[in-house]
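Quick notes on the structure that follows.
Just one protein chain is left out here, and the rest sit where they should.
For reference, chains read A and B in written order, and residue numbers begin at 1 within each chain.
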Amino acid sequence: MKHVVGRVDEFPDGGRRIVVVARRSIGIFRVGDRFYALRNRCPHQGGPLCEGPVQPWVDAPAPGEVRVRDGQWRVACPWHNWEYDLETGESWFDPLRSRVRAYPVTVETFPVDVEGDRVVVELAGAPA
Amino acid sequence: MSPHALIDCDVHSNIPPAELARRLPARWRRVVEDFGLRAVKSNAYVPTRPRAAASRTDTWPPGGGAPGSDMPFVREQLLDRWGVDVAILNPIDALDYAAQVPALSEHLFRALNDWTREAWLDADPRFRSTMTVPFEYGSMAVREIERLASDDRFVSVMLVVAPREPLGHRRYWDVYEAAAGLDLPVVVHVGGIGNSTVTGAGWYSFYFEDHMAGAHAMATQLMSLVCQGVFDRFPTLKVVLEEGGLAWAPPLMWALDSAWSQLRHEVPHLDRRPSEIVREHFWFTTQPIDEPDDPAHMVTVLEHLGMHDRIMFATDYPHWDFDAPDHALPRGLPEDVRRAIFAGNAADLFGLTR
Partner (left out) sequence: MSAPVPVVDCDVHCVPASIEALFPYLDEHWVGFIANGMLGMPAALGAMYPPGAATSATAEARAASGPPGTSLDAVREQVLDRHGVDVAVLSCITGFDAIRNTYYGGDLLRAVNDWQAAEWLDRDPRLRGSIVVPPLDPEAAVREIRRLEDDPRFVRVLLPVRADAPYGNRRYHAIYAAAAERGLAIALHAWGLSGAQPTPNGFSEHYIEDYVAHTIIAQGHLTSLVVEGVFQRFGDLRVSLLECGSTWLPAYLWRLDKDWKGIRREVPWVDRRPSELLREHLRVSVAPLHAPADLEQLDELMATLDWPELLMFASDHPHDHGDGAARFLARLSGEQRAAVMGGNAAAHYRLGAVVGGRGD
């Protein structure tokens, strides 16, 4: 089921907002023209995941040689710093078993009497 | 029977610089302002910790100041949020103060305890605190313990896991004598400046290693306290190991027992198995809780430890490795054990029966 969570201009680039949709706290992130939505509850101990810092992932082919992986964004839980992919909701350390629900997010244009594009989050019909 | 359901045995307050300054005599205030505190903590050598102030990012008070410095914010974010009945403070600044020159050390600890009283204990009946004392200087520490003794909101005496000497060393025995005499437990908390690295094998390179070493340091201090005969000399002394975790303890006790069975004539004051001494004199706080893939393994470890009446819940708020009360304990613990860990054991140890 689709839910409008706000106007596009209410989501600054590089920022995020926490919204409540169908009784779920969800973090909406904007990076450039892309939007992401994750359940705002860390799978580890229930922390406010979507309030944490967002950074691109890094890897290192050898000790001391660190590369930033542009375009691969992760949010770190404010508590234990466990990181989850903005797009898939998967943790990097255990993608199958430690993951958070990621929701499809789109930008949609509405009929002429509503000003500006809207950010739309889609939740599955059944409870998460 | 404890009236409480949730006691948090390890909460870190943090004194704002202005609050410290106004409680110091002018001469020492100036020294601290001009020269700072002389302390190079072990983790100053490994500054690449991922979190500022080693804290959760959401614990910085909206009104400014460091995590743990704003009592109303702590009260709301921790006590009210989780329904904490009693929060026992371990003022984090104590980790630095012990390393100062004696006279300054004495003033610093006094100021810290006074601030704790005014800003926390007087402000909300749910707070208790450890006594922070200049434990490197026995007679000074005893003076401060005696000064605070009549205030039963101070429930323990604090030492650190990385002091100048191993904790079994004689230089700390005055503190043990005073604490035991007042039936106050001694809490040993991770941190301190020590004068050696915590690995036993030189300096590490990363904060990761520093964080892992908390457990190793605790284990070594446990050995020191037991083997140096502290409990032979102070048969009523109680020691709480805080923030070191606890799954390392059963194998260490097995190793000590095994070694003692062969080497006991070196330590004749150990007239019974070291594991028995541990079970008589030690308590552990839970954080950072060990998290095997299968939580049942942690239940097994707790059974091996055999100290269900001496394990006490702690969050370590505001630090990043904080344990949330509703998630930290492994599934599969019997309900009476959970209740004991969450409140009953701490209530018994610290006399929190009201």
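One rule holds for everything that comes next: a residue touches a chain if its C-beta (ideal position, glycine included) is under 8 Å from a C-beta of that chain, and two chains touch if they have at least 3 such contacts.
The model shown is predicted, which means the values in this text are computed figures rather than measured ones.
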| item | value |
| --- | --- |
| Chains on display which the left-out chain touches in the complete complex | A, B |
| Candidates B:A5, B:A44 or B:L263 - the one touching the absent chain | B:L263 |
| Residue in contact with the excluded chain [from B:S156, B:Q228 or B:T315] | B:Q228 |
| Residue in contact with the excluded chain [from B:F73, B:F135 or B:W320] | B:W320 |
| Interface residues of chain A (partner: the chain not displayed) | 58-66, 80-83, 91-93 |
| Missing-chain contacts mapped onto chain B | 48-50, 161-169, 194-209, 211-213, 215-217, 219-221, 223-224, 227-228, 245, 247-248, 250-252, 254-263, 266-267, 288, 290-292, 294, 297, 300-301, 303-304, 320-321 |
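One rule holds for everything that comes next: only the chains that are shown with their structure count from here on.
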| item | value |
| --- | --- |
| CA centroid of chain A to CA centroid of chain B, Å | 37 |
| Touch list for chain B against partner chain A, complex | 50-51, 56-58, 320-324, 326-328 |
| Complex contacts: residues of chain A adjacent to chain B | 44-48, 51-53, 78-81 |
